[in-house]
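Structure, as structure tokens:
A single protein chain has been omitted; all remaining protein chains appear in their positions.
Think of it as A and B in the order they're written, each chain with its own count starting at 1.
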Amino acid sequence: MPEVPLRMPKLSMTMEEGEFNSWLVSVGDTISKGTPVAVVMTDKVEMEVESTVEGTVLKLTAQEGDVITVGDPLGFVDSTSDEGLGDLDDLLG
Amino acid sequence: MRVIAKDPDLARHALETMWAARRFEEAVDELFARGLMHGTMHLSIGQEASATGTCLALRPDDMITSTHRGHSHCVAKGADLVRMMAELLARDTGYCRGRGGSMHIADVATGNLGANGIVGGGIPIAVGAALAQKMTNSGRVVVSFFGDGAANEGAFHEAANMAAVWHLPVVFVCENNHYGMSMAADQAFAIENISARGSAYGFPGVTVDGNNLQEVYEMVSVAVDRARAGRGPTLVENVTYRWKGHSKSDKNLYRTREEIAAWQERDPIARFEAEVREAGTLTAAEIDDARSTATQKVRNAIRTANAAPKAPADRNLLLDAVYAEVPA
Partner (left out) sequence: MTATITPSTSASPEGEQELREITYAESVRETLGDLLEADPRVFVMGEDIGVYGGAFGVTTGLFERFGPERIRDTPISEIAIIGAGIGAAITGLRPIVELQFSDFSACAMDQIVNQAAKIHFMLGGAAEVPLVIRAPAGSGTGAAAQHSQSLEAWFAHVPGLKVVMPATAADVKGLLHAAVEDPNPVVFLEHKLLYREKGQVPRHHHVPLGKAAVRRRGQHATIVATSIMVGKSLAAAEQLADEGIEVTVVDPRTIKPLDTETILSEVGATGRALLVQEAVLTGGFMAEGAARIAESDTFHRLQAPIVRLCGLDVPMAYAPELEKASVPQIPDIVAAARQLVKGA
């Protein structure tokens, strides 16, 4: 099953990085698209990060206080969904 | 009146169109989240039946004007996904050569006169295009897409009235997704149905379940026929819902997760698929195939668009792009 990253999302027009706050899920949890998985801080506001994939939580690499660039991984999911758009990584060579 | 779910070709086309719109928006959502798209995006996920049902009622040479939330209108009107994606990725091969972005995509060749970054801004333009069709007896009709928010802009009122007094071949399609930006429609209107504003200007208005492809298709078809017959405008209010926030900066503080989830249960695409399955028009495999074909097209668009050269930051090119060249 493919290992898919959960990434720090761009949550506003000007956001370039966010500060990781906390995880809302644990390793082994089953999540689906849209499940809130973490809380991050940007522009002094706390925002929820939603999962973009369906599957089982594999690794949670981000820790409280980490400043992570938009697009970089926060954790990894063992993805089960082949119903959606699919992984975009190969398309973005 | 054709029943789309019962016609194999139309059903397939409708499914591919709605899935293309859905997948396109999902792609934009993800690419934006990865920091690969500039600006902001106004996603129409959840509103696919409104766009598709409306455009199914149009001839290829009919026209539309669209909104800031216009990707699904564009797809439904037959746009090239690669050129759309390229525009959002700021490539030189985009519809606007990187100069317009999401809110200004147009495909004049397929009758899409353009999305618009100003709420209500395209409505008077649609009326003008309709005026030209009437004056030249072209037989073509113009659909003006706009949202509930736009129905309170002066531009809507002036344009609606002008279309009414001149019996112009325009169909006003109001996609009422219950929220302007963050203002709920029931706070922005003292009336129950926006369609009542048709009669305020002297033409018919009808409120439709915007997530019911067949209903949208039927009501817009009636309106298009009216317009083409020279009997003037109609207001079709497609009641629908957007799953995502207004823009990418929207924290959805003005609505609840429960409300969003409830509307996601009423997914217009899932609903249409169920109708098609029940009618036996397409097999499950064919339905899946429509979805995966659309998915592949969007994936291909990402790959192709991403590989294209960026719009060059050439100042002279920019300056030259401002004015159309005066013919010698």
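In this section, a residue touches a chain if its C-beta (ideal position, glycine included) is under 8 Å from a C-beta of that chain, and two chains touch if they have at least 3 such contacts.
Just so you know, these numbers come straight off a predicted model, no measurement behind them.
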Original post:
Which visible chains touch the chain that is not shown?
Top reply: B
Subject >> Among B:A129, B:V143 or B:V208, residue touching the chain not depicted >> reply: B:A129
Subject >> On chain B, residues whose C-beta touches the chain left out of the figure >> reply: 63, 65, 94-100, 104, 106-108, 113-114, 116-118, 121, 123-133, 135-136, 142, 154-155, 158-159, 161-162, 165, 321-327
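In the analysis below, only the chains that are shown with their structure count from here on.
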Subject >> Contact footprint of chain A on chain B as seen in their complex >> reply: 23, 26-27, 29-36, 39-40, 247-249, 251, 295, 298-299, 302-303, 306-307
Subject >> Residues of chain A that touch chain B when the two form their complex >> reply: 7, 9-13, 16, 45, 47, 52, 69-71, 84-86, 88, 90-93
